[in-house]
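Below: one structure in structure tokens.
Here the complex is missing one protein chain, while the rest keep their positions.
And then chain A:
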Amino acid sequence: MEESKIISGCKALLIGGSAGSLEVLIEVLPKLEQLNSFALIIVLHRKSGEDNLLENLISIKTPIPIMEVEDKVPVEPGYIYIAPSDYHLLFEKDETISLDTSEKVNYSRPSIDVAFESAADVYGPSLAAILLSGANADGTAGLQAIKEAGGVTVVQKPDSAEVAYMPGYAIENMSPDFVLDIKQILEFVKNINTSK
């Protein structure tokens, strides 16, 4: 596995995670000064009604502006978007976000699979996604869809994850482009769109 690879033409980076994933973000985000002309969309499992808690936690860790996610907000490069609790996060062809309160998927709303699959459909090869720590099988089918659409898939190295099940499940059931530990994930994100 290459330690890092330069991804170009990326419009959106999706990060999905569950138990133990917030810790990774809190480690990685402070070391990022900006997003090189892509949008970062974070989809985490959490209890309903904890929206502000998570947003505040993330916003104090990063200088990157956070765009409040409301239905049909445009996805713009340079901003972080955090999926609100109790809604699935979907992408429209005009690169806006739609929210959806339909049934939970993998016991989760937002479901990582749902967000990843919808992003794959809209962004195709201009998409990268990272699946982090968690105790659930969510995310694997989504990564598979992204891969099939030509996007780049990354899974956190299970032994670097607080809860190894979710990344482990992905590695067993699909072949991600990269399996990276936390330090390598940071390098990966920093390198996106840096080539001329």
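Definition applied: contacts are C-beta pairs under 8 Å (C-beta built on N, C-alpha and C of every residue); 3 or more make two chains touch, one makes a residue touch a chain; residues count from 1.
The rule is simple: contacts and distances are computed from a predicted model.
Engineer: What protein name does the UniProt record of the undisplayed chain give, "Xanthine dehydrogenase family protein subunit M", "Protein-glutamate O-methyltransferase CheR", "Aminomethyltransferase family protein" or "Sulfur carrier protein"?
Structural biologist: Protein name of the absent chain (UniProt record): "Protein-glutamate O-methyltransferase CheR".
Engineer: Given that one chain is not shown, which residue among A:17, A:84 or A:167 touches it?
Structural biologist: A:84
Engineer: Touching the absent chain in the whole complex: find that residue among A:41, A:114, A:161 or A:174.
Structural biologist: Only one listed residue reaches the unshown chain, and that is A:114.
Engineer: In the full complex, which bits of chain A touch the chain not displayed? Write them out.
Structural biologist: Listed in rising order, the touching residues are 69-72, 84, 87, 90-93, 96, 98-103, 114, 117-118, 121-122, 145.
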